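Certain chains of the assembly are absent from this excerpt, and the rest are unmoved.
For clarity, chains are labelled A and B in written order, and residue numbers in each chain start from 1.
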Amino acid sequence: MTRTPEDPISFTQTALSRVRADAPLVQCITNSVVVNFTANAMLALGASPAMADIPQEAGAFASIASGLLINLGTPRAEQREAMTEAAVAANTAGTPWVLDPVAIGSMPVRTPFSYQLRDLRPTIIRGNASEVIALAGDGAGGRGVDATDDVETALPAATALAAQTGSVVAVSGPVDLVTNGTSAVRIANGSPLLTQVTGGGCALGAVMAAFAAVDEDRLSTTIAAIMVYTIAAELAAEKSTGPGSFAVGFIDALAAIDGDAIAQRAAIL
Amino acid sequence: MTRTPEDPISFTQTALSRVRADAPLVQCITNSVVVNFTANAMLALGASPAMADIPQEAGAFASIASGLLINLGTPRAEQREAMTEAAVAANTAGTPWVLDPVAIGSMPVRTPFSYQLRDLRPTIIRGNASEVIALAGDGAGGRGVDATDDVETALPAATALAAQTGSVVAVSGPVDLVTNGTSAVRIANGSPLLTQVTGGGCALGAVMAAFAAVDEDRLSTTIAAIMVYTIAAELAAEKSTGPGSFAVGFIDALAAIDGDAIAQRAAIL
C-alpha cells in the first residue's frame, strides 16, 4: 500500500479491503468479560481471531500470528505469564501488537505489570485518558475502567509515551486522539452507546491489531481501525433501541460497513 | 432517602433514579459464563461494573467500590482467594456485598467455601431455594444450578440464615422471596424466559449490589432490585421471539425501564 496518512479515507477503505481479503490471524489475550464480544467483532470484520492465552502456547502463537492484542482487564497470574511470553515473541517475530492497559493507575498488580509491557515497546497503545496518563507515569489512573480525565488532557502524556516507546498511542473518548509522538490526529465518529456495552473499547484494541497486520504505517492503520469501528457504531446506533440491540447491530454493522459509509461519515479533525 | 419499606413502589422508583444518577462502582467477582451478561446488565441499569477478581487487587478494589458481588459459579482457586480478600476488605470498608452461592450443596469445593463466606456475614445473600437451604446448613442442594426445592419450602432456612448472618436473604423462583429474618416479602414479577438465559439469576446479584450502594435499607433495596429486574424481564418478554431475542431485549429494557412501568406492574405480595 502506498497511500499516506494525508489521505486517510482512501487509506481506510483500502485497509478494510485488505483485512477482509487477508483474514489476518489475530491473537487476543484479553479479559474474561469481553473475550466473546471481541472474537465476534473480529469475525464480523473479516479477521481470524484466536484467543491463545496460556503459557508455552502464547509465545508460539505470537510468532505465527499476524497481530496480537494484550488487554489487562482481568489479568490472572497464568495469563500475565502468557502475556509477557507473547509480547517477547511478537517482538522477535516482528508481529505488531497492541497493549490495552485497562484500569491501571492504582490497581496494585496490573499497574506495575503494565510498565513491564510498556517497556517491551508495543506497536500500539490504546486506552482511555486516565490509563494513558497512568501508563506514561504521571497520573493516578481512573475510577475502575472509566476515565476520570479528559482526552485532550492526555495529549502531553500520549505524546511523551509515544516518544518513549516508539508506539502509536490512541486515546479513546468522545473524540479519539491518535499520536505517534509527532503528529496528532482526532476522530470524532462514534456513539455514546459504545460506552454502554462492555468491551466497547476492548474490542477496538483487537481491531487495531487486525489493521496493523495489513500495513506497516501504524499511525494510519490505527486511524483506520478507529474510523471503521466508530462509524460502524454510528450505523448501529441509528437502528438500535438500547444497548442490547446496539451490541447486536454493531456486530452486523462491522460485517456490512463499506467504503461509501466511511467516505460519507469520516470525521477526522 | 427517607422512604420506608412500607412504600416499596415509591422507594424503588427513587432508588432506580439514584442508581442512574450515582452510577455506583460495583465490583463483580463472578463466573466465566455470565460475566459478560452481568457487565452489560449493570451498564444498562446505569451502574459502573468492574470485574476485578485477582488476588491483591480484589481487596483493594472492594475498599473503594460502592458495592460488591461474589458469585460462586466457576470458583477457580485464584478467584476464591480473591473472593475472600474482597469480602474481608468490604467488611472493613463498609462496602455492601452480595453472596450468590451458585450450585452449592453437594459440590465439594464451593460448598465448604460458601460457609466461610457466609460466616463473613454478607450484606445480602441471593440464591435459589436449594442453594439457600444448603447455605443454611440443612439441605443437600440442588441439581447443578437448578433448584429442586420450592421457594416457600426455603422460608424457614432463609429466615434462619438471615437471623444467623444479619444478611437480607433473597430466594429466587417464580415468586421471589426476600426476608431480613423478621419480615418476609414476596414479589411475583418476572418471566419464565429469564430461566432460559444463562446468568438470568446471576446478574440479579450484581443489580442487588448496585441498589445496596444507594441506600442503607437493604431489605428495601433488595426488593427494589428484584422489582426493577423482573419487571424489565416482563417488558422484554412481550417483545421477544425466544430466549436469544429476550436476552437482548432484556438489556434494552433495563436501560429503558422507568417509574411508570414499576408502578403499573409491581406485584408485591
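The working rule: a contact is a pair of C-beta atoms (placed from the backbone, for glycine too) under 8 Å apart; a residue touches a chain by one contact, two chains touch by 3 or more.
As the structure is a computational prediction, the values presented were derived from the model and not from experiment.
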Identical protein chains across the whole complex (2 displayed): 3
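Here is the rule we use: only the chains that are shown with their structure count from here on.
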Mean-CA-position distance for subunit B and subunit A (Å): 33
Subunit B-facing residues of subunit A, complex: 31-34, 36-37, 73-77, 103, 106-110, 143-146, 195-199, 240-245, 247-248
Subunit B residues touching subunit A - in the complex, by the definition given at the top: 25, 32, 35-36, 39-40, 43-44, 48-57, 60-61, 78, 247-253, 255-256
